[in-house]
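Some notes on the structure that comes next.
Apart from one protein chain that is not included, each protein chain of the complex appears where it belongs.
Order of writing sets the chain letters: A, B and C. Residues in each chain are counted from 1.
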Amino acid sequence: MSFPLLTVTAAVPALGAIATAAVPAAKRAAAKWVALAFSLATLVLAAVALVRFDPGGARFQLTESHAWIADFGVRYELGVDGIAVVLIALTAVLIPFVILAGWHDADPLEGERPNRRWRPTQGFFALILMVEAMVVISFEATDVFLFYIFFEAMLIPMYFLIGGFGDRAGERSEEETATQRSYAAVKFLLYNLAGGLIMLAAVVGLYAVTADDLGTGTFSLQQIVQARASGDLSIATGTERWLFLGFFFAFAVKAPLWPLHTWLPNAMGESTAPVAVLITAVVDKVGTFAMLRFCLQLFPEASKWATPVILVLALISIIYGALLAVGQRDIKRLIAYASISHFGFIILGIFAMTTQGQGGATLYMVNHGISTAALMLVAGFLITRRGSRLIADYGGVQKVAPVLAGTFLIGGLATLSLPGLAPFISEFLVLVGTFSRYPVLGIIATVGIVLAALYVLVLYQRTMTGPVKDEVRGMPDLKARELLVVAPLIALLIFLGVYPKPLADIVNPAVDHTLSVVDEKDPKPDHPVDAGWFSYSPMHDGASGGAK
Amino acid sequence: MENLIGLLVAVPLLGAALLLCGGRRLDGKGHYIGTVLAASSFAIGAVLFADMLGRGEHDRALHSHVFSWIPVGGFHADVAFQLDQLSMTFVLLITGVGTLIHVYSIGYMEHDERRRRFFGYLNLFLAAMLLLVLADNYLLLYVGWEGVGLASYLLIGFWQHKPSAATAAKKAFIVNRVGDVGLSIAIMLMFTTFGSFAFAPVLAEADRAGEGKLTAIGLMLLLAACGKSAQVPLQSWLGDAMEGPTPVSALIHAATMVTAGVYLITRSGAIFNAAPDAQAAVVTVGAVTLLFGAIVGCAKDDIKKALAGSTMSQIGYMILAAGLGPIGYVFAIMHLVTHGFFKAGLFLGAGSVMHSMNDEVDMRKYGGLRKYMPITFITFGLGYLAIIGFPGLSGFWSKDKIIEAAFAKGGTEGWILGGAALLGAAITAYYMTRVMLMTFFGEKRWVADENGNEPHPHESPGSMTFPMIVLAFGSVFAGGLFSLNDAFVKWLEPVTGHSHGDSPLSAAAVTGGTMVVLVIGVGLAWAQYGRRPVPRTAPRGSLLTRAARRDLLQDDFNHVALVQPGQYLTRGLVYVDHKLVDGVVNGTAASVGGLSGRLRKLQNGYARTYAVSMFGGTAVLIAATLLMRAV
Amino acid sequence: MTHAAPVHSLWTTAAAAPDKIPAPHIEYGQLSPTLIVLGGAILGVLVEAFLPRRQRYGAQLFVSVLTLAAAFAAVVGLAAGDYGTGKAHVAAMGAIAVDGPALFLQGTILLVALVAVFTFAERRLDPVAHGNQVDSFAAQAAAVPGGEAEKAAVKAGFTTTEVFPLVLFAVGGMLVFPSANDLLTLFVALEVFSLPLYVLCALARRHRMLSQEAAVKYFLLGAFSSAFLLFGIALLYGYAGTVGYAGIADVVDGQVRNVTPALAGTMGNDALLLIGGAMVLMGLLFKIGAVPFHMWTPDVYQGAPTPVTGFMAAATKVAAFGALLRLLYVVLPGLRWDWRPVMWGVAIVTMLGGAIVAVTQTDVKRLLAYSSIAHAGFILAGVIATTPDGISSVLFYLAAYSFVTLGAFAVVTLVRDAGGEATHLSKWAGLGRRSPLVAAVFAVFLLAFAGIPLTSGFAGKFAVFKAAADGGAGALVVVGVISSAIAAFFYIRVIVLMFFSEPRTDGPSVAVPSVLTSSAIAIGVAVTLVLGVAPQYFLDLAGQAGVFVR
Partner (left out) sequence: MNPVYYLYLAALLFTIGAAGVLIRRNAIILFMCVELMLNACNLAFVAFSRLHGNLDGQIIAFFTMVVAAAEVVVGLAIIVTVFRSRHSASVDDASLMKL
């Protein structure tokens, strides 16, 4: 059998986690390097996977399949399509930066007598790698049960990251910070666990229905999809809808979709910036990804049945999230609400059921990951300098730390999806995709664009411009390490904004396939222009949908 | 040749990248680098221009496809450029005037330690604007469109330490964003209508689509234009934008930014021609704005704000012309070019005045400056004559044509528009004369400021006067040259098309009319500000004056209509999110806890109680079993 | 599921019914596990009687470990000898069934007991008293707490080594309980394993008042419930004229040969059957700790010496569920349509009741007690499935759950302060800072209880829910996940307490155990993870064992 690339890609960070945790207490610094090394190794593996992936090739590639728990009809089945491989790459890219950015987040407080057995630093980085491993494998899993296991298990390390490591108290008292933090952690866990358990019921149900029709229950995505296509497996409409809701609920919590979003601001607000990035840029993507891979493909009919409601909820998320972002007084919470708004866009794109929408949504996942990472990490650097998350405590930073301000602005511009930066493309695609089927929704969604400009620029104005506040005076500019974190992210934002084609080419076939499973076609333009117009560009020999 | 087109954009972009990422080591020579790059991009433009002239007027358009940008499903966007006569005109205007402003800034920003970054932003501005006019499809245009917004944001807010500047910048960007939404919706409409949003196919086959669709697209484009070109109702940002350094104002008002709207409408002529209602909207906006701006301009004592008002109104002229369709396009662009010259000149002049008056902007504290700064006086004066349309100067040719075209629209509509245009001309003459008189004539009215240093007016350095002189030449001769046997019309006709409406008035009559209103306007101004001395503090003034001072209450309106409700909404939602959305969940948790607390009371520690529950349980069990059998 | 003719053919294989009364004939080989254990117990008593005090501890430990190991070997031997499947049959004149479920459960019980004995024998945790290492059992149970006699006993270094034979007796009873094939054996077995447990509960070294109170409550309520059980048996006997499972089942299904007139009379009287069945059911549900027969659980779990609690919580559940399964699947399958709805109700209130009340608990042991109640509910969901899948899922769940429970209680024994074990939750604050390893291990057990994937708890829960859904009890699954969500809350609360809250200055210290407890905990963790990550082998075992003989 061939080299199990996917398994290894997931296993390396897991091993890294163990190795990091094993580093003796005295050698805190070493732990960081170990973690970084393993994350980079993972990045290499992910890159290999990206290269070995053939966009024109089979639906799922680099597949692996081994018997696992026959009694549950569970197999250890891995495989990636265009969407998954891209998201794995995103994860692998972000983690090293997260580690670098969090380099000192888990150092013992000055004056704190390092306990012989309590080793926060090792734990911090080990947990991050553990999360990476679980996220990667849940992107790879093509067996619903396998996916579910890691979808759930990932909560535990996340939970310890949120509850165990937060910002230094700053303005607030130590114990208040602690209580806030564990509240946030518990809220995160309970929300997601509740979602997960509801999903568990649906997973069990899925087993039951497959067992009824196929003799033995199965969780293999491909097998179920084929069985449904061939008619061997028929799920009663009502059942399918219940199962769909079970799955969707879990993913909607994770994503998060209004009104299940309230855990996100707490979690992102209380955790350190790198962890916040981990939450919103990496872990939450599993939710939206799963909607594409599982909700739509396992339950196409139910998905279409639920689409109107979901679209409305997504729309609410977009505008609601943006408005609340405008109303925030805390930098991190502001970014959190901004993310909620963005996730609204992603879900809107997914359920618009058009190639533009879903392709855009996929790109959106990647771009939002990078842009939020950039913005949040810089914000984190800012916060660690001043020791406060309140916007009001800043002002005129741009004067004392121009580079920090500059990178912050670029991150912000990416967040408001300025053309030329990556998020613009995905956002516009989502809007077009939505508009072409639901014009009204598309137009309402554009309000989000304006609001985005509002909250980003207000944030920038209040923190970076204006007269220099005394507390800000003498604030150091970005250090080399921090620049090393931010610069590549910004470079990525620009590159993907100018030349997203490579990414799009990988994603497109997967999206087409998803739509074919759901059996949806792009609406045709009313007065398509003569295809001849496209002849002048050699790139357009490919299927140019509406134009042909 | 095609490949050069890309360079046009790339060169200033490179400059921006260099200067912004270059770091301190470039502080010394940053401004030169920026200027040189701007100039070289102008040179490239010139080369292309020569090459273009070399070809027959119908195969002048160049197209260069760089790479496929966004290929997703049926959605294809390319990074591809198209250089035709229309774009060419803009390229030359942008790079030419832009370069001059660069030169000017070398002197003007001399004492600013962040000069390098300033030039970086200027280059970015040029690059974005060039991308806007060179794009071959609406989406790429959109990139340039927002790029311009970004650059203007950075430049208006350049002096970020001033809260007012930061606010103005933010306002500019956000108001523009509203317009941008229009553009993006227009693009989506095109995509769903034509399956494409490249100029060539869409414009060529526009008339195939239903008028309703086209009207919608047209209106959305108009919204976009209103944003960028500061047309009513999205005009409010322009006045505040004066917070930026003066060269920025010159750039925004003369060469870039505000002209984008005119370009967009002219470029999309094919769509508007097929959508009369949209056109009607355009002309209305144009007419209203040209009066609006003019009135505002009359009331302002801040020299830059006065000029800003005039820009608004001049752009109004252009939009009006563009809205008139084939009869107007050419003149819209022509006025745009001539306006580019004299408005740039005026702003640079104003800048030079401020420069010598310790950045004092209140014209009531000027007076009699002509003795102190002759060159500025002359160049400014020429610009002044040009804008009021003094016979023979640039403004005369272009504006006159527009008024003519307005009447040529025909019918009552024609009369109204023409009348508005004429009235506008009169007011223009009035407020520009007012500016001229208050600034350069009369007695000196400046005094020492609180900390005792009195301004010593002096002529500005050569780096600043040189561009002013060049621009002055432009403002004098450009219009004439263009009008020599309709050179400009012939030049643009292949792109925009051109037709002669049947004007109820002869050209001569119109010209006469303009002259009359011109004299009236100047006369009024003279009577008010020339004959008697100007009070150092503004008189209370009529209701209209006071309204005009507040930009005709536009901001007050926005505040009441949009800002305040928005604030209440967000505050309300924050509360809702905390109390309601979160409350529901916490409530559930709490209720479970409460239930638990009550239930555990049953566990009271008495064995006999437990026995009771067992006994009862058994009873229930038995009863239930029997019941099951019974039913 | 469709109820086609003889439904229980699903899970029963016909064994030749004796045609005439044969000479008594006991298959000693097949009863060997039970016999070995009981023999060991008696040996233990002899040891108590004849060995000098000093040597008893070692001897007892040796005997009981050896006994349990041997018994387990015997079980394995029987299973290997195919008695679990092909040769499964009824032994000892119809008194004992030797079949898959019996052997599986006996194996489980023996392993649990073995591990439990380790914790019983732990002598490192309690501080040395007068130069004698002491375990968690009273020096002299009869002595009045705090009285002179007690002081003297402690001084003299007495220890209650009787616990070992007691445990063995209990185990003996438990081995018979799930394999009992007539109601009398069932009753006797019940008493055989209950009585030693009553005594064990009373033997705590610390908190003796609580311990004795637990014992008296457990005893009175236990006796009360067994009286109900017995009356139920009487009624069933009256209904069927026999106490043999097979016989009753035949009567219930109306497949009985040679109907005597008397039998004909009682057969018609379903009241006897239903009431009797309900009362027997109640007796078993009491042992399982199902709502509303659960109220003894928290008090007894809290008061009993923690090693005993662990043993009880694990082994009793296994044995009782085994008996319940056999009763419902072998004796009353014909009554399925009567008892299923009732059990539905019981399962639902048990799941929800256990989870909800646990939310506000402040004592670790009580918390675990309530969680065990909730788990009993989950297992009941599997019982209700009434499919072979249901049986095997329950067997698997029991195996998984019992080791998690043992481990958890073993950890509880480690956390101590001046007054002995510090079971109040507030004292556990910041344990993760003090001794991350212990806290982490306990967290693993809690996560397993909460049914987080990759732990045995999840595999078990999934197996049970899957069986329930297949068996047409989808609603139970939904209730199950809801109560799991509630339950998750309080497991997480403990984790938060251990890791995210500052340690208390007067907080407890974590005693360093000897190899005994450590190995017990280690085994617990190992089983938890193995059954979580690679459960297939054990699922197969349970699957093969999923057939009752009749």
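Throughout what follows, contacts are C-beta pairs under 8 Å (C-beta built on N, C-alpha and C of every residue); 3 or more make two chains touch, one makes a residue touch a chain.
Remember, predicted model here, so these are calculated numbers, not experimental data.
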item	value
Touch partners, limited to displayed chains, of the chain removed from view	B, C
Contact with the hidden chain (one of C:83, C:118 or C:187)	C:187
Given C:242, C:371 or C:387, the one touching the chain that is not displayed	C:242
Touching residue (missing chain; options C:26, C:46, C:142 or C:515)	C:142
Residue, one of C:59, C:134, C:153 or C:230, that touches the chain absent here	C:230
Option touching the unshown chain, where C:56, C:217 or C:375 are the choices	C:217
Residues in chain B touching the chain absent from view	600-601, 603-608, 611-612, 615
Positions on chain C where the hidden chain makes contact	141-142, 144-145, 184, 187-188, 191, 195, 198-199, 202, 208-210, 212-217, 219-220, 223-224, 227-228, 230-231, 233-235, 237-238, 241-243, 260, 262-263, 265-266, 298-299, 302-303
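Please note the rule applied: only the chains that are shown with their structure count from here on.
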item	value
Distance-maximising chain from chain C - centres being C-alpha averages	B
Whole-Å gap between the CA centroids of chain A and chain C	45
Rounded Å distance between chain B and chain C, as computed from the means of their C-alpha atoms	80
Chain A: positions in contact with at least two other chains	190
Where chain B touches two or more other chains, by residue	589
Touch list for chain C against partner chain B, complex	216-217, 220-221, 224-225, 228, 270-271, 274-275, 277-279, 281-282, 285-286, 291-293, 295-296, 298-299, 337-339, 341-342, 345-346, 353, 356-361, 486, 489
Chain B residues within the chain A interface of the complex	20, 63, 65, 67-76, 78-80, 139, 142-143, 145-147, 150, 153, 157, 160-161, 163, 165-167, 170, 173-174, 177-178, 180-181, 184-185, 187-189, 191-196, 198, 200-202, 204-205, 208-210, 213, 566, 569-571, 573-574, 577, 581-582, 585, 589
Chain A partner contacts - residues on chain C that touch it in the complex	392, 432-437, 447, 450, 452-454, 458-459, 461-463, 465-466, 469-470, 474, 477-478, 480-482, 484-485, 488-489, 492-493, 496, 499-502, 534-536, 539-540, 543
